[in-house]
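Only one protein chain is missing from this complex, and each of the others stays in its spot.
For reference, chains read A, B, C and D in written order, and residue numbers begin at 1 within each chain.
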Amino acid sequence: MLLNKRAERLFVWVFFPLALLMPMLLEQNEYYVNKLTTIMILSIFVMSLDYLVGKCGLITLGHAMFYGLGGYLFVMIAPEYEAVNFWVYTFYICAISSLVAFVIGFLVLRTSGIYMIMITLAFAQMTFYYFSDSIDFGGTDGVFVYVKPETSIFGLSLFDLDNPTHFYYLCLLSLFNSLLFFKVLIRSRFGRLVDAIHVNPGRTVALGYNIFVYRLVSYVIASALGAYAGYLFTLQYGFVNPSMLSWTTSGTALVMSILGGMGSIYGAILGTLVFEGLQYLLEHVTEHWLLFMGGLIITMVMVFKKGIAGFLEDLVEKRDGK
Amino acid sequence: MDSTLFFVQLINGLQYGLLLFLIASGLTLVFGVMGILNLAHGSMFMVGAYLAWYFVQQTGSFAASAAISAVIALLIGFVVERTLIRRLYKRNHLDQVLLTIGMIFVFNAMQGLLWGNDPLGVDVPEALSASIPLTGIIEYPVYRIFVALFCVVVAVGMYYVINKTRLGMLIRAGESDREMVECLGIDINRLYTIVFAIGVMLSAVAGVVAAPISSIVPGMGEHILITCFVVVVIGGMGSIKGAFIGALMVGLVDTFASVLVPELSSMMIYIFMAFILLIKPQGLFSS
Amino acid sequence: MENNVILETEGLCKYWDGLKALDDLSLEFYDNQLHGIVGPNGAGKSTLLNMLCGHYKPTSGKILHRGESISSIKPFEFARRGIGRSFQKTNIYNNTTCLENCCVAVQRLMGGSFNLFRSRYSQKMLDEIATQALEKVGLGLRRDHIASQISYGEQRQLEIAMVLATSPEVLLLDEPMAGMGHEESQLIIELLSRLKKEYCIVLVEHDMDAIFELSDQLTVMVDGQHLVTGSVDEVKEDPRVKEAYLGQGDEVY
Amino acid sequence: MSNLLEVKSLHSLYGESHVLHGVSFSLDPGQALSLMGRNGMGKTTTLKSILGLVTPRSGTVSFKGENITDLATWQRIKRDIAYVPEGRGMFHNLTVDEHLQVAARANNQGENVWDYDRVLDTFPRLKERLSNLGTQLSGGEQQMLAIGRALVTNPELLILDEATEGLAPLIRKEIWDVIRTIKDSGISTIIVDKNIQVLQGLCDRHVVLVKGKVVMNLDAEQLQSNFAEVEGYLGV
Partner (left out) sequence: ADQGPIKVGVMLPFSGVYGGLGEATRNGLKMALQEHAEDLKGRDIEFIEMDTEAKPSRAPEIANSLLNKSHADFIIGPVHSGVAMGMIKVLKKKDTIMIIPNAGANAATGPLCAPNIFRTSFSAWQPSYPMGKIALEQGFKKVVTLSWNYGFGKESLDAFEESFTSGGGEIVKKMLIPFPKTEFQSYLSEIGSIQPDAVFVFFAGGGAVKFVKDYDAMGLKGKIPLLGAGFLTEGTLAAQGDSAEGVLTTLHYADPLDNAENNAFRKNYSEKFGKPSDLYAVQGYDTGLMIASAVNALNGDISDQKALINALENTKIKSPRGDFTFSKAHNPIQNVYLRRVENGENQVVKLAAPDLEDPARGCLM
């Protein structure tokens, strides 16, 4: 079965139908629709990181590099005042960032553990400084995207990206597809190798696998998806800024993914939702939201031994047990 | 660059490198040797600097302030280990990331509440406030020389304790296999509490010592955190010697990059680290 | 029965800064034979095995596989050439079932490891081969147990099952019987005596009963040096072997 | 009659799986006890429960008349117990020399019979490898180091889990000789090993475990007379 945990099925069956109805429930309130859209975009990003860190055991602190690259690539290759085709550019951006990931992965994956964390960080910082020092891309102030792409395929235009509700559904669809994609990937034969390499790389080599290649493929996949999320984020408001690339963006995504439950994939959505939701609530309640946010994070680490997803799974299992 | 300027920059680089080692020393101990991924290291550095400022205001004496701050940091470390870190040893390293990021939030919020967000400064202690002329019109502040010496003392001390004493062996063994250390009749929990607290104290003391030559601002810890990790990783996990040499290298690279290749100077230490790790994937001196 | 040389070493050396763990070793390993290797602790047996499977690079000397030098190929390519190994220290996938452990091994031959979409559970044959491997070593009943939760001895058995599952032509076994009970050891001995008819097996073991019973050829190493190679009887009677390794033979150990 | 060690109806679990079902036995001062059983019968678990590495759900462990069930592992060890774990428990970042130095201590009686030098004399192989890291040793060398590391603590009770695994015959003989010497000097031992012949000649008590239960608890003579049955349990 594709969704092998009960809690997971439960989540998917509750979350996606609800998300489908959300714009109607919110009576098209543009703000909430936008906010949820941002959360979904972030979820895609966090999910790609979750796959890399939780499933492949490749811990990176440079994933935001691809998130930012998704945005900057669009600014770099798309004409400034002309609506390009969304799908074509999705392809371009994923292709180029895959290429970048391939090259960087080739270097980065020679190391492991903390050394890999640091070398991914190094590359991310280099890109970060490249864009924040660059005059062409607005330096630290960032750049605008003036015209949003159109989304026609075969003359059929499904989404109007300037319409928040349409954009919402595009992102929801993307999120759903990402989840599905990763679930299928994990269940696949390739996924078996990913698991094996994660648990015991040495043994997998001894069984005759070139683990480097499998890791590289995973790295490229996750990076391309991360770039796609960055591309969506850029399109949402039409604004790219180097802070998208900063290590704190990577760090926050890592926090969301750990919070959600490493390697559970759907936990990425949970983690993002909870983190962003808490921040939103606390910010509106108190100026000292940082304090409470910190306190809550600490409490959650203590309580949820395997993240929120793990907590849910235990809960569901316990209920089933009785 | 003429030779006198080169010489001055060399001193700058070494001096900065030594300072970096001092700032990274707590991380070297807690992360490098004990294997606890403490992202709140930078926050402890910040806390040290703020405490130094606060107690200089209160007592008027830098030395007294340093002593009080060190004790407070020791206590913070003690409490944090006892209540939080201890519960995570058996769990994934990533949980430590989450925990310590939560701690960063809390420390930052507390800093805002207790001391506000304006930049603060601590005066160089009177006894060390002189300068010695160097070349041309440049003078070198005695305090910086004092800091450099202090760093060397810390480095030698740490190297000796970690590598040559039974205590150091136990700490290292604990990183490898806590259960087995307990099977040697050692109360590993207490040992780790103490050593963690000392690590926190080192971070804070670095903040205290650096306070007179830095500006005390919110978020000062986060900026330095990454550099500290760079230092530890270049040197190789768990190696004091490595961290020391790594710190000097980073100091020199950073200093000379800013003079020789200013366009790249922001990226230079990262380029340098990537380069080192590509040649030696385990850092320079990892065991 | 034809006896081809499958694996061969020529002047193989491995130095660990200053320590000659292996010094100028030239050996031949034949098809359909079990080649036992014994020697005191630290003689370099594991080191040899580690080089035969590509885990370590030789300091100097050559490894030949069917006459072709393979000293410089990547570790995983050794396994692809049919050189499989088990480890002295248990080395398995702890968090999955015994079956899944073997499936990873089987899948390399079945292919499809780059298939991102096809379910890993879709091919019955893969499961069957994996199950057979488990049954061969007597772990059939543990098929669906999590590997970390079976006992140490059973983990050792699993270790061998995994190598078998890769259908190797050369089996490098490093103390497979260590930590196993009598019955299990007996099982492995029987298993190996069956397997050696099809494979070239290199066995490092301190269990003398097993070694004497199984070996077609026996090499004794001491301190990284080759001492003697020959049939079991030749070696047993060699006084140097008695002195360096076996003792006088009157002990029950 | 004072026992050195007394284990009373231990029940131990890993998560939900119940591994020990009321294990009881006792050991007198100076005695050697062998714990036998097939793979997976709970020998290691019993040892770990004695040491507090596994917390039993119920049952008691007393050492020299003192109930130590609720003590931390290190406190039990401090009462002069030493442990050679299955799998050797090497520290990957300590050298051979440091392994011994870090463990060496005189026991509570102030005796320091097994000091650093004596251990190295017993295992000359280790002497040559002093500056190597623990995990760089060969399997057998690791085993020697693990035993050496236990001996330098000058224990009163030595617990050996598969201590001769992976040793060459000559060395194995040496180890048995060492254990015999230890025993003769009044140190008690609990030994898990698969070599019944040796255990028979060495131990005063023999405990056979089947599925976490003690099925036989024999002295040397009883073992003699029930040898076949024991062999049956062990699957020889």
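By definition in this document, contacts are C-beta pairs under 8 Å (C-beta built on N, C-alpha and C of every residue); 3 or more make two chains touch, one makes a residue touch a chain.
Treat the numbers as computed from the prediction; the structure is a model and nothing was measured.
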Interface partners of the hidden chain - shown chains only, full complex considered: A, B
Per the touch definition above, residue among A:Leu49, A:Leu290 or A:Ala309 touching the missing chain: A:Leu290
Residues belonging to chain B that touch the chain removed from view: 2, 4-5, 8-9, 12-13, 15-16, 108-109, 112, 116-121, 123-124, 131, 133, 135-141, 143-144, 213-220, 223, 254-256, 258-259, 262, 265-266
Interface with the unshown chain - residue positions in chain A: 29-32, 34-35, 38, 129, 132-133, 138-142, 144, 233, 236-239, 241-244, 249, 283, 287, 289-290
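As a convention for this text, only the chains that are shown with their structure count from here on.
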Of all other chains, the one whose Cα centre sits farthest from chain C: B
Interchain centroid distance [CA atoms averaged], chain C/chain D, Å: 29
Approximate Å spacing (C-alpha centroids) for the pair chain B, chain D: 43
Where chain C touches two or more other chains at once, by residue number: none
Category of the chain touch graph - line, ring, star, complete, other: ring
Pairwise chain contacts under the document criterion: A-B, A-C, B-D, C-D
Residue ranges of chain C in contact with chain D within the complex: 16, 38-47, 88-90, 149-154, 175, 178-184, 206, 208, 244-247, 251-253
Chain B residues touching chain A - in the complex, by the definition given at the top: 37, 39, 84, 87-88, 91-92, 94-95, 97-99, 101-110, 112-113, 222, 226, 229-230, 233, 237, 263, 266-267, 270-271, 273-274, 277-278, 281-283
Chain D to chain B touching residues, read off their complex: 51, 53, 72-75, 77-78, 83, 85, 89-94, 98, 101-103, 105, 133, 149, 153
